[in-house]
Each structure stands twice: as structure tokens, then as C-alpha cells.
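Here the complex is missing one protein chain, while the rest keep their positions.
== chain A ==
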């Protein structure tokens, strides 16, 4: 029986894909990038549905846009989930995950212990196991780590750059599953600092750098409350859930112990002098924070947070089919004319490929039009893009709605319509 008592499911899907703007532009939100016949958000929702949450309520935090809301609600209907949305105004700046969550809490949308998922995780998530561990250990915060599928062998299109794998760092006691430390290499400047309190509390633990944080967290309401408390105590607001708030929570394990023992006992029956007053106010001892993590080395996942990883998941269709049987689909209404030579080509829906095209290692999103005699090597074509007759492209990324002129020749470039991206290329 699944332990779902009083548990609320929250899916974070308001991200705008700031690390893959060249690919998706601003018209498609990150949570709806399509691949293998489904939008990205489908995959975590499917995991919820197959892990016993079908028929249960799921809160999805999205950008405030009618088309997004409609698609999301439709997805929920299809998967048998009761979708509720919390919407972040579109014109507001790109909020961090912690900030969106905080807004949802202040709007009283989150009232219980929560299972928080990010929309960009694709893989067969062992949610049931995670919840079992959380319940068994009476954990304050439980996270999930899995193995990432190996990086793509093909080179990333666009200007030559080395693909840097940003590693997640996790400190764990393997015997008990206690979570000692969490950090991500991208957030560190030059060095990882393990605080003294943590070292004293956990004198022996493993530090692993090869696992992927799945962004699936079970968090007690009491811990989530601290997200709002932090607003008042003058310290910096935590913007990111994974980068700032949760690592801070994990660190509190050591700090809480040190704090409670160093507090001098208050003598009874003494007239409270001003210096004692503060101590007496603290009557109840705060419940200690304990963090655990579930490590599933044998299971694989991938987070779609960069163009590289998007490419990777599209190329790993067999793996995807294994994780989500009967859910993937072939490209619909895509027409390929005769006389072409296509190897390693994965096309989206509603695409057309003209005559005598030579395509090698090409990935395209939906509504892509490739005209006759086009030659593409290692190219990603985003949605609604058009490639003119006889164009020759190699190692390029063609952005949304971009039109490659007939006969154009490009190598190692990002071809994007400037308005479509937030940042300058």
C-alpha cells in the first residue's frame, strides 16, 4: 500500500529553460517541449500515475498562460490525475524554484507535507520506494538520486565548446541512507566547503559526484515553512530550491544539535533578568531535522535542462521506450519524399522533407520544413523552422521559426531569430 497519507504532490513546471533558449525560444515553455510524441511534462506525470497517484490531486506550478494551462489540464485528463494549477504571472521575471514554491505557499496552495517534482526529469522514478523510505525514517526531507544515462557521443551542434558535465555532489551514509550534504558543482566557486558542524555530526560519510539529483523531493510541511520564515530573518532569500534552500536544510542537521546543547539551562524560580528573558522564551525544543536519500544506482534518468540532454534523450528512444512502455509514439503526419539518404534522423510531428536530401544525425522538433536537396550533418532543427533548397549545414542548431535561405552554407553556428530568445546569442 502506498504511503500517501496527507501527502500533496507539487510539480514545478514554471521554468523557462534558460539554458536552452536557442532551442525552444520563448513561445514554447520548457515543460512542453515535445519529444517522442509527448511534451516533457508528460513523463513525470506518467510516473505519478503509474506509482499510485492516479485519481489524486496534483498541483502544477506553471507560467500564467492560457495555452499552457489548457495543455496541462488535457495532459492530466489523459493520465487520470486531478490537476490544479498555480500560475506565475508571465510578465514577472524568471523566478527561482524556491521563489515559485514560496508564492504557492503564501497563496495557501501548499498545506501539507509535499512530494515535489521537477517537470524536466525523465526516467522511471521509484516514487513508491522513496515514499517508503521517507515514512520509515520519519525523515524531514528525502531526496532521490539515480544514475544519469551516459552523455551523447555526438558533438553538440553550434559553436565549438566543450560540454561540461555539471556534477551533483551528494554526501551520504550508505548504510542508513542519511543525507549529509548536497551541492551542485555549478553553484560552487572553486571549492566545496563541508562545514565543521556537518563533519562533527557525521564523522564518516561518502561523497559521490557521479549521481544525478532527480529533483524529486519529499519535504515535511515544517521544513517548507522555513522557506517563508527565511523572508523575515533578514538573511538572503533562497531563490533556488535545489541550489540554496535544500542544501541549507541539510546543513541544519549539524547546526541544530550544536545549538540546542550550547544553550544554558534556565534556572527555575529566578526573577527573569533581561539577559535570561531570551532563553526562557525558547521553551519547546525544535524537532530535529533529519534528511535521507534514496540512491538507485541501477536506475537511469536524464534531466532535460540543456540542449545536450535534450539531444541525448531524443537519441535514446529505446531507453525511453523501456521506461515508458506504450507511451511513446512515432512522428505523426510527417512526410519524407523519395530519393533521400537519411541516417540517424529523428523527426517530430508535421514535418516535411523534400527530395534528394542527405541527412545525417538530424533531430527536429515539430512543424519543420526541409526543402529539396538539403544536406544536413549533425543538426538540430527547432519547431517551425524552414530550411531552404540546397542548403548545406553541419554542426548547427536552427532555432524556432528560423528560415535558412536557399543555398545557405553554415558550420558550427546557432541560427536563431534574435527576438525569440531572452538573451543575446
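In this text, a contact is a pair of C-beta atoms (placed from the backbone, for glycine too) under 8 Å apart; a residue touches a chain by one contact, two chains touch by 3 or more; residues count from 1.
In this section, contacts and distances are computed from a predicted model.
Chemist: The chain dropped from view, which UniProt name applies: "Guanosine nucleotide diphosphate dissociation inhibitor", "Rab proteins geranylgeranyltransferase component A", "Cyclin-C" or "Translation initiation factor eIF2B subunit epsilon"?
Modeler: "Translation initiation factor eIF2B subunit epsilon"
Chemist: Give the residue, chosen from A:200, A:222, A:237 or A:321, that touches the chain omitted from the document.
Modeler: A:200
Chemist: Which residue, A:66, A:189 or A:318, contacts the hidden chain when the whole complex is considered?
Modeler: A:189
Chemist: Spell out the interface residues on chain A facing the chain that's missing from view.
Modeler: Touching the chain left out of view, chain A contributes residues 18, 167, 169, 171, 185, 188-196, 198-200, 202-210.
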